[in-house]
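First the structure, then my questions, so here it is.
Heads up, one of the protein chains got dropped from this complex, but the rest are sitting where they should.
Showing subunit A:
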Amino acid sequence: MTATTVHIGCGAGFAGDRWDAAVPVVASLARRSGPRYLMYETLAERTLALAQQARIENPAAGYSPYLERILRPVLKSVKANGIRVVSNFGAANPLGGARKILEMAREDGIAGLKVAVVEGDDLTAVMTEGDIRGHDPVEGIAMPDGRLVAANVYLGARPIADALALGADVVVVGRCADPALALGPLLHEFGWSLDDLDRVAAGTMAGHLLECGAQVTGGYFADPGYKDVPDFGHVGFPIAEISADGTVVIGKADDTGGLVSHRTVKEQLLYEMHDPSAYLTPDVTLDISGVRVEEIGPDRVRITGARGKPKPPTLKATVSFEGGWLGEGEITYAGPNARARAELAIEVLRTRVRDLGTNWPLRFDLIGTVATFDGDGGDLRASRSWPDDGEYRVRMATHGGERHMAQWIADEVLSLYCSGPAGGAGVRHRIAPQITTASILVDRERVTANARLVEEN
């Protein structure tokens, strides 16, 4: 019998999300009936490149380094309650991730767990580097130089539905469109055709609302006195109820803090959205320009009216390159005349870096003014006056090709302790390897996605 309502909870909205967020989501899903799913979105643009580098060092690695931390607390419970898990935590090595999950199941005495992988997102398996570089980037970024680290195409929901049809309890994906983590289960449960554009659009919208975890339940939202969120330290992660007709209701895990309101939903609907009438995904072009958002109960919001237009002719891929080194350092000046001492520190740093004989770009911030809003030239700070006394944190940042130069420049901040203005305090400095990314559009014929069940080694 075809389901009437599918429940999909979200256990993570990014790689660094709360390790225990899924626990109340699973406890809530366990009390409900019908098809129930738990999705985790753990793969930002750069995360996959880092995973690819980890895999180069260790062929068994390359899946999300957080996989065990986020999945083990709920693995026994999801299997016992028939809740199925769908996630892109396979990152650069879905097969390795699947084997890790099977190993965890064995260690925890979970019998009969079926794990599937979805593969086919790795473009380097089907295209040469020259071919990849021959594609013009989109989204206003030039094709970076540097060594190619990873190139992965955003897969759609169909192979996820295929994996579920194989009976998988856990589906491990690498790169896929984030909303596909929800749309896949909906295609599987409702038997929707991908040509049923309005329903596919509704499922995509549900996935879009879920994919950032707490961002639809009060996270990235709370603003005291303006947008208050109760028991925010225990913010509950979202659970969507999707009906066969495409109606979406967003709620959250039972016995948690947080808030689901028309405002939390509207902010998240528009998050990372450009033209609201043309949100491009591998499966559909989503149009949310006419949706209705209604509060239908405490922490329950119904969203209707998503429209679908035909999917774009190409698939988007993220290509990642080694991007040199970031060097940065910070030091604080506080108390009387703090601003003048901080400004003197900046002047000293400029002199010192110039004496190193480098032309690396430098950015200076005076944290405590408008540093986050300002451009690299500091025009916004210069346009206003700031108090002489108070607390100012100087930040210097630079970027270039050689590791040692990044270190030398960052070290100039450290040396301000003894050789800089009076009272310099709290130095933090570091260098970090950078990954640069660009997006390209790839012909669909170049990409073949497939789903298969995995046995433990």
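Here, a residue touches a chain if its C-beta (ideal position, glycine included) is under 8 Å from a C-beta of that chain, and two chains touch if they have at least 3 such contacts; residues count from 1.
Here is the rule we use: contacts and distances are computed from a predicted model.
**Q** Just by its UniProt name, which of "AtuA-like ferredoxin-fold domain-containing protein", "Peptide/nickel transport system permease protein", "Transcriptional regulator" or "Alpha/beta hydrolase" is the chain not shown in this complex?
**A** From the listed options "AtuA-like ferredoxin-fold domain-containing protein", "Peptide/nickel transport system permease protein", "Transcriptional regulator" or "Alpha/beta hydrolase", the omitted chain resolves to "AtuA-like ferredoxin-fold domain-containing protein".
**Q** Using the definition of touch stated at the top, determine which of A:Lys266, A:Arg428 or A:Arg452 touches the missing chain.
**A** The missing chain is touched by A:Lys266.
**Q** Of A:His7, A:Arg199, A:Arg395 or A:His429, which one is in contact with the hidden chain?
**A** Looking across A:His7, A:Arg199, A:Arg395 or A:His429, the contact with the absent chain belongs to A:Arg395.
**Q** Thinking of the whole complex, not just what is shown, which of A:Glu347, A:Asp376, A:Asp389 or A:Glu456 touches the missing chain?
**A** A:Asp376
**Q** For the full complex, which residue in A:Met205, A:Ile250, A:Val293 or A:Ile331 touches the chain that was left out?
**A** Of the candidates A:Met205, A:Ile250, A:Val293 or A:Ile331, A:Val293 is in touch with the missing chain.
**Q** If you put the missing chain back, which residues of subunit A would it touch?
**A** 45-46, 138-141, 144, 220-221, 223, 225-227, 263, 266-268, 270-277, 288-293, 305, 323-324, 326, 361-363, 365, 367, 371-377, 379-380, 383, 395, 397-399, 434, 436-439
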